[in-house]
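Up next, chain A:
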Amino acid sequence: MSATRTALDRVTRVPGVRGALVIAAADGLVVAEQLMDGVDGRAAAALTGSLVGRLARTAESAGLRPPAFVHLRGDAGSVLAAPGPDDLVLVAVVSPDANLGLARLEMIEAAERLI
Partner candidate 1 sequence: MRALEPWVVQPLESFLAESAARLTLLMTSSGQVVAQHGFSRSLDVMTAAALGAGIVASTDELARLMGGATFEALVHHGQRQSCMLAAFSTPRGRWIGLVVFGPETSVGIVRLFFEQMIQQLAAAAPREQPAAPMLAENFETELDSSLKALFGR
Partner candidate 2 sequence: MSLVNFTAREITCKIVYYGPGRSGKTTNLQYVYGRVPESRRGRMVSLATQTDRTLFFDFLPLELGTISGFTTKFQLYTVPGQSYYNATRKLVLQGADGVVFVGDSQARRFDDNLESLQNLQDNLLAQGVDVRQLPVVFQYNKQDLPRDLILSHEEMDDALNFRAVPSFPADALHGAGVFETLRGVSELVLKRLAVGSPVA
């Protein structure tokens, strides 16, 4: 579990990150989380797991490799996802003013070291 904790610490240190989770993508369940109040971890895990799975299948059917990073942008912020090994996905919920470049860098590196 220390690898997941380290990953969550790295991501939540980035300015503007409101929470981070490690999820099991196929099940859409939370493995570990560090969230600010108001972020629904279970919903984020279920929906992001589904999204990443669908994107991977879409990419595969188009003859592409599965995505290394997903950025879902909305009015009130973004959801970022970085798939890691063993079907694990590192997810971050960020506010609109977050440092997205740094968050992306930290997430991709941390996701590779999830186990």
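Criterion: a residue touches a chain if its C-beta (ideal position, glycine included) is under 8 Å from a C-beta of that chain, and two chains touch if they have at least 3 such contacts; residues count from 1.
The candidate set was assembled so that all candidates are chains of the complex that A comes from, given by their letters.
Keep in mind it's a predicted model, so treat the numbers as computed, not measured.
Candidate 1 is the partner touching chain A in this complex, chosen from 1 or 2.
Here chain A touches candidate 1 in the complex through residues 23, 25-29, 42-43, 45-47, 49-50, 53, going by the rule given at the top.
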